[in-house]
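For this view, one protein chain was removed and the others were kept in their places.
Should a chain be cited, it is by its letter among A and B, assigned in written order, with residues numbered from 1 in that chain.
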Amino acid sequence: MSLDPRVNRLKLGDPTAVIKVEAGENWNVYEVFHQEKRGAHHEHVGCVHAPDPQMALIFAKEQFGRRKKCVNLWVVRSADILAFDSEDEDMFATNMEKTYRDASGFKVMEKINKFKQSKGTTNHVK
Amino acid sequence: MYGGGYIFDEPNNKQLREEKVHDEPEKLAAFEERIARGEKIEPGDWMPTEYRRQLIRLIEQHAHSEIIGALPEGTWITRAPGFKRKLALIAKVQDEIGHGQLLYNAAETLGKTREEMINDLLSGKSKYSNVFNYPAKTWADVTVIGFLIDAAAIVNQVANSKGSYGPYCRALERICYEESFHLKQGQDAFIELATGTPDQKAMLQDALNRWWKPIMHFFGPPDKASLHSEKLMEWKVKMASNDDMRNQFLDTYVPKIWELDMTLPDPALHKNEETGRWEYSDPDWDEFFRVINGGGPCNQERLQVRKWAEEHGRWVRKALMQPTEKHAMPVA
Partner (left out) sequence: MLNKALTDLLTKMADDELILGHRNSEWTGLGPVMEEDIAFSSMAQDKIGHAWALYNIMEEKQLIGQSADMFAFCRAEKDFKCSHLVELPNAGYDFSLMRHFLFDHAEAIRYESLQDSSFEPLQHLSKKVKGELKYHTLHANAWVMQLGKGGEESYDRMQTALNEIIGLAAGIFEPSKDYEDILIAEKVYPGEKELYTRWLESIYPVLVKSSLNLPDMAGLTPGYGGRQGKHTAYLAPLLKEMGEVFNLDVDANW
């Protein structure tokens, strides 16, 4: 007898029985993207195992949308995601040096201050 | 909920570990430098064979602990008293399954399929936390599990969430968020009994007495008895020593138990104010190893129930299988 009344209703099998799950029995993998509010990006939050996209969406709704705020979900087969190899990370390595692409690369205030200062020295005496 | 600091390893794998698959030294050095810099490792990265093996083992056992951990508390789903407790308990047990789902996915990114992991659980090859091999005899047991086992789990999981493997850290971040609800609802139900009628208090005290030993076992054997944890700590697979985590747990939670006038069944339990460490009687490590190896009061039932679920769910899974689909692992 189990202490769990649910378990007593199950009629458990032989404890020594060999039970095996076959390859593929838990279906395929779908990546899940969660949109927290209208206007926000869909963000990757994890994945679900499902037999097809519709079931993936149904499962994702409860596994990834049951708690926090959520207005929409996307699912896509993991096999359909194309990504760079992590070794190719070096392609991005010099991004931060290319300051001409970044606001921080332009010292506008410095120039203005310099100009004001120079005006101050020439026009100061009145 | 989680399996604690102890990662079971098959004794004969020790040999494999010592033989070491020939990892290329330059790659290994780059990998270790990356970890030392505090960067995360992602699924597509090169990693030492042993790092991969240990992580699979760790995450897989964590996942098993979640789905087996759903069983002792599930014992009280149909009997939880009143609407609020009933809904909270179902939601909590549901979360454990959800955590299992997240963790199996994280482990799959390392190359072992969910089906292979489930099979290793069912065959007994892969272990889960010892604490779930003990029975939940009364409603008070559910409150002790919900409060104290979940608290212990949080100590461990917060530490692990700062580890080096990206997918595991991301899963743990979500898990820790949900665990804070578990701890709170457990503590709330625990306090309700501790401040309730004499019968309720007696019921809680009895549960505490029975669960104290498994709780002391939760973080695994003392550091002096734990093998091979140095490399795992350098690789940020293991983030804190068993004794340190146990001490942190005792330091936070023993006072919370004592302040409710509940007692713990170890007269030697006290904090040494000079060292700042908690001292306690030996919690019988022989029993710990006996239970790991199948000799606990509920080992057989837990696996039997898992086998029932897999066996009776098979026709459902098979009916929806798409034989033409090529299986892929999660990407992140």
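Note that in this section a residue touches a chain if its C-beta (ideal position, glycine included) is under 8 Å from a C-beta of that chain, and two chains touch if they have at least 3 such contacts.
Remember, predicted model here, so these are calculated numbers, not experimental data.
Asks: Among B:86, B:184, B:213 or B:277, exactly one should touch the missing chain; which is it?
Replies: Only one of B:86, B:184, B:213 or B:277 touches the chain omitted from view, namely B:86.
Asks: Give me the subunit A residues in contact with the hidden chain, please.
Replies: Where subunit A meets the chain not shown: residues 5-6, 9-10, 26-27, 48-51, 54-55, 58-59, 61-63, 66.
Asks: For subunit B, which positions touch the chain that isn't shown here?
Replies: Within subunit B, the residues that touch the unshown chain are 67, 70-71, 74, 76-83, 85-87, 90-91, 93-94, 96-98, 100-101, 104, 139, 189, 192, 196-197, 199-200, 305, 308-309, 312-320.
What we mean here is this: only the chains that are shown with their structure count from here on.
Asks: Please report how many Å separate the Cα centroid of subunit A from that of subunit B, as a whole number.
Replies: 25
Asks: Residue numbers of subunit A touching subunit B in their complex, please.
Replies: 2-7, 10, 12-13, 15, 17-29, 31, 44-49, 51-52, 55, 63, 67, 77-79, 81, 83, 85-87
Asks: Please output the residues of subunit B touching subunit A within their complex, sorted ascending.
Replies: 42, 44-46, 71, 74-75, 77-79, 98, 101-102, 105, 108, 113-115, 118-119, 122-123, 135-137, 170-171, 174, 178, 300-301, 303-305, 307-308, 310-311, 314, 317-318, 320-323, 325-332
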